[in-house]
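A single protein chain has been omitted from the complex, and every remaining protein chain is retained in its original position.
Chain nomenclature is as follows: A and B, assigned in order of appearance, with residue numbering initiated at 1 for each chain independently.
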C-alpha cells in the first residue's frame, strides 16, 4: 500500500504569486495513495526540509512528490533529505511548478489548474518508482586539458600542483595560445610574454604535466571518471626527443616564403620553423605544405645541418590512447574572419589591420622589431583610426550578436601605448559604447582619454577607402556632435569580434557537451556552475565558454582545475542508477539494443531457461553493464518486445505520466 | 517439382545430413496448405505437398526448429530466404542447424480469388498455358491463371535466393516490381480520403492476430500486446483507436526488419491490405535513408538502428505531404 506525501513549495512569491499553492496541496491530497499534502513557504530551506523529513518518518511514507522549482535545481536536495531519514532517494519526484508553470503563466486559475495536473503526473509516476541503489565506478587519476593557451596552462599547473598527472593537448607546435601573441596586457601594461613564458616553462618542467603539442583529440569514449581518449600526434617530421631547438635548421632552410602565422601573416617564416623564441616545447616542426623535401623529395638541407639527427621525413601521424578521470576544455578563441566587411577595406588595403595584427606590429618580436610601421610602406603612421565592434553586437548574419568584451579595453591599451611611444600620432577611436567594468578598468580608459588625449568619438565608421596617395579615407559619423567626419588616416585598426575556435564544435560532439548557438560551450548553470559542462567530468576553462580577458580566464582556469581536482581525489564515484535493464524472459537476443547503444554497455549471454514443459532451452539474451550504461534509453525503444526498460523512466512510469496529464 | 523435392529430402535424411524436413502438407481443403515437419521418408511420401497453393513462408518455424537437436532441411522460396536471412541476422535462427534448398518461387494462387469467381468445392488446380483448370466437386472450371494469383506474388520483388545450401531449378533475379504503386496512390489522396480508406479497412480487424502470428519478423518471446506490464496490452479491437494502435505499433516494430514477404495480408481473414503499412515504411526508408532491403544480407545495420548526421528532419513529413 503506497503512502505518498505531497509537498507544495511557495518559493516565496515565485510560485505562490501565480499558483494557488493551497489549492494545489488540497487537490493533490485527494489523489490515490496520498496520505499527506502540505504547502510551505520555502520547501528547500532547512525547516522546509525538516517538514518533509518529519512527514516521511511520521507517516512512514513510501514516496514523496515535491511541487517546486525545476528538478535540475533541487531534486538532489530532496533526494538527500529523503535518504537522511531512510527513504530511498529515488522515491522522490519533483513537479516543476515554477520554471514550467508559475513563471510563465499569468492567470492564477489556469496556472493553478496546470500545477495540479503536473502534480498529478508526478504522483502517478511516484506510484511506480522503485528504490534504486547507485553503484560505484573507479576514477582514473589523470586529467586531460584540451588547449594549451593561458587557460589550459593554468588549469594544468593547478591540477599538477594537487599532485595529479595531467596531459595538455595543443594543436599548434607550441603552447602559449593567443596570450603569446599579445604585446602588453591591460590595465597594468605589463608585458604579456614576461608573465606567460615562465608559466609555459613551468608547465613543461612539471613532472606531472605531459605536453602533447601539435596534437589533436580524435576520439572520446566513456564517462566521468573513466574517459578513454585517442590523441593524434600529428607528424612534425622532427623527433621531439632529439631536437634541441638550436634553430640552425630554420636558418638554413631555403624555403623562406611561408606566411608566419604567429605574426598573423605579416612576415614570413621558413618551411621548418619554431613559432617563436620562447616556444614550448622548443622543437622544430616541418610544414609539409611548403617543405620541398616532403613535396618533391628535393632538398634535405635541414637533415644535413641537424647535428643530432632529429629530422625524420618519414614520420607519420601517431595515435595514443589514454584513460582520464576528468577533461578540461580550453580551446579558446579567434578573431572572426573579416572577408565580409568590404566597407572596412580589410582585404583591399594592407594598412587596415585587426587588433591582433596590431599587437604583432607593436611587439618587439614582431615583424618590425617593435617599431610601429605601416605594413604597406614601412612608414610611421601619424593618424590612426580604431574601429570598435567590428562584428560584435551585430544583428545581421555577418557578425556576432554578443559583445566580445575585451575590445574596449585592448583598444584603450593600444591607443595609450601608441600615444606614449609616438606622441606625434593622433589616435581616433570610434565606438558604440565604451564598456569598462572591471577592477581598474574605467580608470585605465579615462587615462587614455584624459592623460593621453585619445580622441574617443561615439559613432560608427561608415566606409574606409584606401586612396592612391597611400592615405586611407575614413568616413564616420560623430553621433554626439551630429556631424559627418572625414579622416585621412595612415592606419586603421579593426576590433574584430572574437569567436570560439573552429575545433570546438566537433570536440563538443565527441565530448557530448552542449554548445550555444554561437558555439561557445554551455556551462551547467549560468550562475552557480559556471566552469562545469552539463556532462559530468567535463569542465570549461577560458574563452571557450564565452569572451573573457586574461584575469577572468585565469580565474576560470583555476576554478575548472579545482573542480577537476575535486573529482580526481575521489577513488570512486557514485554511478547513476537510472540505467537500462533487460527482462531476460522477454528478450529475443536480436541485438537491436546493442546497435543503438552509444556506450557499448550491452553484451549477450547464452542463458538456460526452464520451459513450461519442464525442458530447458538455451537462449541468447541481452545483459546491460550498469557501470557503463548512462541511461539514455535508446535501447528501450529499439527493443520490439519491451524487454529493455529504463530505471527511473520506465515505460509504465512515462505511460502513467501521459495518462495523468491527459486525464 | 514436388517429387524431386521429396526424393532429395529422402536422400538427405538417409545420409544423415538432416534428421527432419520442414515442408508443407495438405490441410482440410486442397488450397489449405500448411507448414509441417517430417521425420521420415514415409511421412514425406504420404503427406509432403508442393503445389500452386504452397505459399506459406516456413522461415519463422525455424526459430524453434533450428534450436532442436540435429539439422533440419528447409525448402525456401526466394521471398522466404529474405525472411530467413533477417532471422539469422537477429540471432533468431541458428544458421548451422538448417540445410536450405532454394526452390523456385511463385506465382502462387489465392483461393479467395478463385472463390470470388463463384467457383467452390475446389479439389485441385492445374496451370495449362496460363489458363487455370480447377477441378471441383461440381466438375472442371477454368479461369485465367493471373486472375487467381496472390497479391503478394503479383508484385514480387525478387526471384533470387539470398541464402541457400543448394538450389533446385534456375536462379532468378531481383525484379523491378510495382509494389509501391498502391502506397503511392494512397499518398496522393487527401488526408480525409486516406483516413476514410484506413478506417474502412482497419475497422474490419477482428484481432485474430493471424498477421502477427504468421509474420517472420514478429518472433518476440512475448509480444508487447500480450504483456500486461507493457501498458498497451489488448486482446480485442475494442474501438477504432486500438485497431490503429495495434497495426501502427506492429508495423513500427517490424519497420526496417520487414522483408515484404506479404504473409500478413495473405493470412488476414478480413482481407485487410496490411502489407501496405509495411510497404509505406519500406518506401519511406528507401526514399529518405537510401534503398534498403531487409534480409538481403546478414550484416548491414537496420535503418532504424542506424543514422546519418545529415538525415532529413521529421519536418519532411509536412513538407512533402499532399494538401
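Keep this in mind: contacts are C-beta pairs under 8 Å (C-beta built on N, C-alpha and C of every residue); 3 or more make two chains touch, one makes a residue touch a chain.
Note that in this section contacts and distances are computed from a predicted model.
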| item | value |
| --- | --- |
| UniProt protein name of the chain not shown, from "ABC transporter permease subunit", "Anti-sigma factor antagonist", "Coenzyme F420-reducing hydrogenase delta subunit" or "ATP-binding cassette domain-containing protein" | "Coenzyme F420-reducing hydrogenase delta subunit" |
| Listed residues A:172, A:270 or A:651, member touching the removed chain | A:651 |
| Of B:3, B:140 or B:196, the one touching the omitted chain in the full complex | B:196 |
| Touching residues (missing chain, whole complex) on subunit A | 70-72, 96, 98-101, 103-107, 110-111, 113-114, 117-118, 121, 505, 508-509, 512, 514-517, 522, 534-535, 578, 596, 598, 630-634, 636-638, 646, 649, 651, 654-655, 657-659, 661-663 |
| Contact set of subunit B toward the excluded chain (per top definition) | 183, 186-187, 191-199, 224, 230-232, 238-242, 244-245, 248-249, 251-252, 255, 277, 280-281, 284-285, 288-289, 303-309, 311-318, 321 |
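Here is the rule we use: only the chains that are shown with their structure count from here on.
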| item | value |
| --- | --- |
| Centre distance in Å when subunit A and subunit B are each reduced to the mean of their C-alpha atoms | 53 |
| Interfacial residue positions of subunit A with respect to subunit B in the complex | 585-592, 595-596, 604, 617-620, 638, 640-643, 651-652, 655 |
| Sites on subunit B touched by subunit A in the complex | 67, 90-92, 219-224, 227, 229-231, 253-254, 301-302, 304-306 |
